[in-house]
Structures are given as structure tokens and as C-alpha cells.
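Below you'll find the structure I mean.
Here the complex is missing one protein chain, while the rest keep their positions.
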Amino acid sequence: MGKHDVSGIASPNWLTTRAEALFDWVKQRVDPAVNWSRANSLWPMPFGTACCAIEFMAAAASRFDFARFGMERQAFSPRQADVLICAGRLPFKLAPVIRRIYDQMPQPKWVISMGACASTGGVFDNYAMVQGIDTVVPVDVYVPGCPPRPEGLLYGVLLLHKKIKGESLVTAGLRDEQPLDDRGLRLPPATIDEISEPFGNSLHQFRSA
Amino acid sequence: MSTRTVTYALGTTGVAPDGTPVRVPLGAPPDAEPDLGGEHLLLNIGPQHPATHGVLRLVVELDGETVVRCIPHVGYLHSGFEKLGEYRFYNQIIPLTDRNDYLAPMSNNVGVALAVEKLMGIGITPRCTVLRVIACEMSRIISHLVWVGTTGIDLGAFTPFLWAFQQRERIYDLQEMWTGARLTTSLTRVGGLMADIPEGFTAGLREFIQTFPRTLAELDRVLTRNAIWVGRTQGVGVMTAAEATNWSLSGPMLRASGVPFDVRKDQPYLGYETYDFEVPVGEHGDVYDRYLVRLEEMHQSTRILAQALDRLPDGPINVDDPRVILPSKSRAMSDMEAMIFHFKQVMEGVTAPVGEAYLGIEGPKGELGYYFVSDGSAKPVRWRIRPPAFLNLAALPKMAEGHLLSDLIAINASVDIVMGEVDR
Partner (left out) sequence: MNPSVAALRATFGSAIGRAMELCGDTIVYVDRAHLVDVLRWLRDTPGQAYDYLVDVTAVEYRDRERPLEVVYFLRALARVADLRVKVELDPAGELAVDSVASLWAGANWLEREVYDMFGVTFRGHPDLRRILMWETYAEGYPLRKDFPLRGRFSRAEQVRQALNANPEAHYSLEELSLADVQAELPPDMVDRLRRGERGTVPHSE
């Protein structure tokens, strides 16, 4: 029997016990059905920008075919999509666009960051590239690769299925919108700088001559 | 066998009788009904849109359905390639080029290697030459297959997309067999290639050459005399030969307008003058002609591939210059001199002489040029990519103004843009 923080009421009484039982019922009966249906009908919002978009298209075509995983309809309108798949590098000029597309998607929504550039900036550690879309939108699954093979993307989708199946309707705040703060940032600046730091210890890549 | 003639009345051609495009002026047309007013609608297409072929933003001013004005906004995929190139050794630039025109990565690799070899004055071996021709023509085929598939989708034909991508998978298998990667191949090195073709590559490519024309015939049967396809593409987006030259178009866009310029024929590289192939040249400069040109180019590429396979000589793929080509690992680990060469190349890079070189190749989108300026160090002072898709796209407003909105989609598709190259 799971314990839930039922509205912060200190001492258990008849009401909290009933609420707990209700939560448990939701977790055991409703959640599996809801999560199963959500996971198996993830309509992707293909935010395809570069090379990964071509592998995404290959994953959608007949050889790899992610329609068999429920992603039959590629919803090019964010209003009708479940998962935003950022396939490709995200330059700074495109950052407000992906944020707006993400904000336009109704809950429940998830984000798959496909490829090295979407996850960390990839080979493009320069003035023009966002060093990972997680500085702009919250990401659920990262699929590494440059580009990831279609099988890699499918594996990422299956990981997302697993994540969805572990979710619960009663988790407070899980499906809340997380808008940008008043500075216009999703994360504190120090965090953004930290996760955008160059990887490795080769200084050669920043020396011009 | 019965024949049937279909007479199809085409909609607006967007072209006035004297050949200039019709441009509807701002404000109400003089004969507009008063209550229908002259307000134009501003429509924003993109940058996230299935029909823009990448992150392209088109701001379209519409008078009803007619495009009065079309302003493309590019730069949504600007990745700083040229800046990055100034911080990379010449061989390190080659993997960057895969990400440039990602529909035809091997032709980018070949282009940049040829430009650097021109700058450094390095010749390549005969086997490398023929293998690079094979790489370029394979890239042309996969690029045109994406084009025909996605243009089909834009105009409403979904199935050819699946056929085209199935054939692409076969080329992808060959690319993966050769380089280890489906898309980001990084095939070439300065002075040679990353690896020789493996066992089974020739047989696989021969099988592809034998069976691929069947797919081309299917595409032809489904599209070329299809009333909807013809109706939506003939007379749409016309560029005359003089306009195409002045707008610096290249590739199938230029040739469909009747200008018979193909870098492979006119400024040959990699021994293209010794191959027997034709260059299709259009007449009308509309979307339909561009389709015919690209379809025929795929046929011709198959021809070139067959000839290249027949003449593939034995021998090394890399030039025998230890200052430019890394020694084999076994030698580098056992022979002192080889180890020193390896060290110098990896730590200091291969230096180029002071000077500059420009080399254009006939990429699938057009003339893909690479301009390198060197100050004698191992990293270029300037790396410029001459982007065919960028220049072809610049002519979009010229082609689209006066046409209908749905024609704009067809014209945009016919330009065959790849935003990685447009924006670099």
C-alpha cells in the first residue's frame, strides 16, 4: 500500500484514508490503461532540422517504419502532437521557434532529443549553435548518434514508452506547463553555462592557427 | 493497346504574353469589386512546416490565392561551418561537410578533398579517381530520389516517396559497407580516401545498377504523364535562360531553363570527360522541366556508375606521400620514421602552401564550390562553401510572384533546397 502526501494533512483520518485508497486505485487500475494508450499512440511532432531529419524520414519509411509503434500520423501541427522529436541541430535563430512549438503542444507531451547536436550541440561548439535543446525545452529521452540509425531512434522511442508506462496520473505537477521565467530562460544561467561547457580537454579545437 | 489523349487546361501561368512574370501591385487591383476590397493577407509559412523542405520561412503576401510577394527568410539552420573550418585541420573539415548537404554527403566530401588537393598541388591515384566518381554519382542518385519523393508528397503523391526511400536504403547499405556510416560518410581524405571498397561492394552496386531503372520506370509511369502532376508543374515557376544565368542558378535549375552548363562537361574533374553520358537540358524552365531533368540525370548517373565499375583499376587508393597520408597503424607502431610522420600529421596537421584555390563540382543541387585561402599553416584562413541551393533559393521570389499559393509550394519544391547548405 503506497503512502501519498495527501494535501499535507498531518494526521490520518477517514478522509485521508479514502483519498489514499483512491490514489492507489488510480495507480493500479487507471494508470496502466492510460499509460498504455499514451505510449502506443505517440504522434510525433517532427521538428526536423538537419541530417537527423533524414534518418527520421528513413525511420518513417517502409524499411524501419515507426508506424508499427503507434507513431502513424506525423502531426505537423503541434496542437495535435504528443512527442516533439527535435531531429537535428538547433541554431540560436531557431531556439524561439522550438520553444514556441513546444509551448503550443497540449499536455501530455514529451520531447525526444534526437542526435548529438540536439542533445549537446554536437560538432558545432560555436557562436551559432544551441548547446543542447535542453537549455530551451525540457527533454525526456536523448538519442545519441550523428545521426542515430533509425533503429537507434526506435530504441529511444521505446525508452520513452518505458518512461511513460512508469508515470502516474496522481503525480503532482508532472503535467504542469513549465513556462520560461521572467528572464526568458528555462534554467538558471549558471546551469546553462555549465552544461554548455566544451567536452574534453582538446584546446586545439578553439585555436585558429 | 488503346491510347487516350487528355487535354488539360492549365491555370494561371504567372507569365505575361511577353514572357515577364505577372506581378500584382500592392493595393487593390483596378477592377476589383468594391466590397471585395484590396486587403492583402500576410501568411507565414515555416520555419517549421512539412512543405518547406527544411527550416525555411516564407513570408507570403497574398491577394486571395495569388502570391503578390514572397520573402524567404533563411538562416534558421546557420551552423557556423565556415567559422569552424578556420579552427580545423584540412582533414578535420571533411566530416563537417557531411553535415552540409546531408542528402548527398559523399559528393561534399569529394568536393572539399578535390579543392584542398588543388590548393596543395596533390594528385590522386587512378583507383581513387574512379571511386570518387562512383561516390559522386551515388550521391546524385540519392539526392534526386529524396527530391522526387518529397516533391511528390508536396504535390499530393505519397507513394513515390516510399519507393524512393526504399531505393535510398540500398545505396545507404552500400555507403555503410564502404564507410561504416549511412549518412555521415566522411569518405575522402586529402590525397585519398578513408578506406577502399570492401568485398561485396561491387556486386551490390552492380545489382543496384541492374534493378534501379525499374524504380525509375515506376516513377515515370506514375508521374510524368499524370494529369495532376502535369497540371501543377507545367508553366509554373518559369525562369528563362537569361534570367537563370543572371540569378546565378546552377545544376538542374539552370539546365531546365535551357542553359547547357554542367561542370562535369564544361570544367571536368575526376576524369568525367572520359565517361560516356548525356546531360539533360530543358526548354521551358518550369517545374515540370526540372522534374524531367532530374529524372533523366538519375538514368545518366546509373550509366556512369556502370562505366566506372567496368574501368575500376587496381592499385592504392591513397597517394604515396607520407606527409599527407597517415601511415598504416602497423607501420606507425613499428617504424620510427612512420611514427614521426604520424605524429606530425596528427599534432601539427598537414600544412598547405600560401595561396588560394577554388574548385566547383557538379553536385546534385548545382555547382558546389569550395574556396580555400591558406596562409601556410595547417588550418585555412578562410573556407568558403559556394552554396548552390542558397543561390537557387534566392530566385524563389522571382519565380513565385504572380502565381497561386499552391504553385508556390510546387516551385519551392522544384528548387531542391537543403537548408544545411543554404544556411551553412
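For clarity, chains are labelled A and B in written order, and residue numbers in each chain start from 1.
Throughout what follows, a residue touches a chain if its C-beta (ideal position, glycine included) is under 8 Å from a C-beta of that chain, and two chains touch if they have at least 3 such contacts.
All of these numbers come straight from a predicted model, not from anything done at the bench.
When the missing chain is restored to the complex, the residue among B:Gly235, B:Gly282, B:Gly369 or B:Gly402 that touches it is B:Gly369. Per the touch definition above, the residue from B:Thr202, B:Thr215, B:Thr245 or B:Thr351 contacting the chain not shown is B:Thr245. Checked against the full complex, the candidates B:Ile153, B:Val230 or B:Ala394 give a single residue touching the omitted chain, namely B:Ala394.
Mapped onto subunit B, contacts with the missing chain fall at residues 26, 39-40, 42, 44, 57, 59, 61, 69, 71, 73-75, 78, 80, 82-84, 87, 118-119, 121, 243, 245-249, 259, 261, 266-267, 355-358, 360, 367, 369, 371, 373, 375, 381-382, 384, 386, 390-391, 394-395, 398, 423-424. For subunit A, the list of residues touching the undisplayed chain reads 92-93, 95-97, 99, 125-128, 130-131, 135-136, 180, 183-185, 189-190, 192-193, 196, 206, 208-209.
As a convention for this text, only the chains that are shown with their structure count from here on.
Only residues 46-51, 53-55, 57-58, 61-63, 74, 76, 88-89, 91, 93-94, 97-98, 101, 123-124, 126-129, 146-147, 149, 205-209 of subunit A touch subunit B when the two sit together in their complex. Here subunit B touches subunit A in the complex through residues 47-50, 54-55, 75-80, 83-84, 86-88, 95-96, 98-99, 102-103, 146, 161-162, 165-166, 168-169, 172, 182-184, 375, 377, 379, 419-420, 423, going by the rule given at the top.
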